[in-house]
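Following this message is one structure expressed as structure tokens.
Here the complex is missing one protein chain, while the rest keep their positions.
In this document, chain identifiers A and B correspond to the written order of the chains, with residue numbering beginning at 1 in each.
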């Protein structure tokens, strides 16, 4: 017998009845606020072309490496799920997923997926082996209707603004088209902006780095094998991105290291990383130097900087060689900020025009390093619990370990950081619930007054994100 | 006036009444399940010879370094407790212990000991200076009766299977005798299996390493000063251990480092570590290489690998020189897994035949490294909260920091990991209570449905251990 799919109205709120009542009131006051999504990885083509999403497997399983990694961890071959294997019948892949859905018990994927099933598709039974086919049919059928096209869902989700993430080599044609559509009388009004993610032309260890520099030269007319030309090309592309709505840059380096070299040394370093064989030390130092260069440009052009360090990408060598990037094998590593950021901070840390948002995958730095840094430096803010920590327990730890030292106002609200478009409202909803639960505990323990908690609930859900990202 | 010894039926369950009610129901459903103890350090001679355990001090105090270390930390000399000093009157040592029993408030030792006192020996007053003698007499008297012999307690504790841990140099004669007894018509049916713990012949820094190699040569007929002979000896001993029930190996290295050297380099390295003076670097590299060799053999023979890294053994130099190993001075150190395991994982990490269970003493890696690794690699599972973290708060942190990323099904249930035989049911009971409390919180917050929690309670208490350890 199929099991009921339940989204309880009090989910994620504290068990203690009086605290739950406070949390419920707070949550009610923010549940319907529009979604501000200042950092994410949706595809702008969806909103430009507005084509149907296809079938359940193609939309919800194949592109979501944080779903299929769990199946893989329990012995399900990626090929059988259709990863790198288009020959697989989508329904067969879906059945395999459905039959293993219990693996997600206790994980945030389960919360997001159940929300998508119940709220987006109106399903009322839990996904399992038995309901696999009815799920596949119901979802696939709905996806073929107009109400489930990207723009319709965008509007239904009440997204006020969403940022995507592009490389400097991207021509942003879909963003341009969306902006034309926005300006067209009667045109679709969804606000979709880009963000400047220059890793492919900043990280000498990125696949195709030197070729990327050459593409950047072509795109900008600057000589990107020359240090000044290279910097000018960044300035030009940043301006181009800003014209397409960008208010931020994003930097996904292995570490948080920064450097502030004399110009001649920076130039010599750049020459070295442009050659065939780059040492690991030079690659690291160049990334470090470029964070400081990016900070300098941010002060000039007002783009907010995001630093996302600490992931060991593509850890599973054989899998990477066979299937490529983004197969669920990115693993966090220990990350240090205090020494790493000092060169950048000594140079620009007291400049009121600079704003840098720090993220981490290493929770041991929340209370030890990040909160004290953000509680002092005017340029620093803390991004929300990130990636593996974007979960009920992860968010709770983030609040508990950062608030007392950094305060609420050195935070930037929530990021959904996802390419799983349909789950965006669910992710913001989880953040709002967890934040209201946290605030309710503070009220319950008389650490905040109720009217203060109400103000903060709105700020955490909506205002801080707009302010921090200059939206 | 003596204080009442109380084992409250709701101990360790959440305070919130509705959550406690859920937890209580879950706990009731698993409280009486048989004990599966796949990793521990009991002495197989107990179950072979079935001799009485002796007096209270000899059984409960002298062998338990996690009890006497606390007394030592508060200034009680080890000699006065009978450690390395058989001249001490056991009753006098027991009085000293009893007079300091308040030191254990808030510790898991207190929970386990109180359980042993109340449930095994039927004592009804709390241990303190005043009740010291009546405790000593009551316990010592009961230990002399048949009902308190090892096999009788094994049966009373409802142990379905227990694993001990032996060196490759062990002849396993007690295990052989127990298996003969099992097969004897009307013989005792207790299932006692061994596990292969090769540190003494793998770690070049182990006391007597080279002499151990020579003993291994004698035992196997292989030339263990020759790389191939050495590997063949491992294969032979592993097969011998498997015949005596072993389903797992165990590796207690200072770090989690692995290596995958070309054969010629491995052979050269082995020659170097066989010499008188081994460098620290070579010792570490050899241990690293041997983890990969052990993985290769596990794929061949099906033994599950356990890796227990991160303890600084015998940290207290003067105490070690005077009293020897295992005197409560093993201290955890920071441990890294992401880079350390990559050589082994790149070689064998995607092989469906391999199963590696990871443990840590460094909780900062739970969410950052271990849960993401186990949530991706098919060969990896997470062992339970270990050693100092085998405690109510430690287990809660483990569940909270690993479940969301690794899921429940990449776990292996509970290990008691103890030589304190009488406390084994208490340890499993604590784990069951804490797991049911955790599940109850998820139900309370509507993150799991009640029937899912009920399934998981049983899996965490019983099924996962049998499956993970191939029992």
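The criterion applied here is as follows: a residue touches a chain if its C-beta (ideal position, glycine included) is under 8 Å from a C-beta of that chain, and two chains touch if they have at least 3 such contacts.
Predicted model only: the values in this text are computed from it and were never measured.
The residue touching the chain not shown here, chosen from A:41, A:322 or A:342, is A:342.
Residue in contact with the omitted chain (choice from A:37, A:410 or A:423): A:410.
Where subunit B meets the missing chain, the touching residues are 3-4, 6, 8, 10-17, 69-70, 72-75, 102-108, 111, 126, 312, 315-319, 328-334, 361-364, 388-389, 391-394. Seen from subunit A, the chain kept out of the figure touches residues 14, 16, 18-19, 336, 338-339, 342, 345-346, 349-350, 352, 364, 367-369, 371-378, 380, 400-401, 403-410, 441-442, 444-449, 451-452, 455-456.
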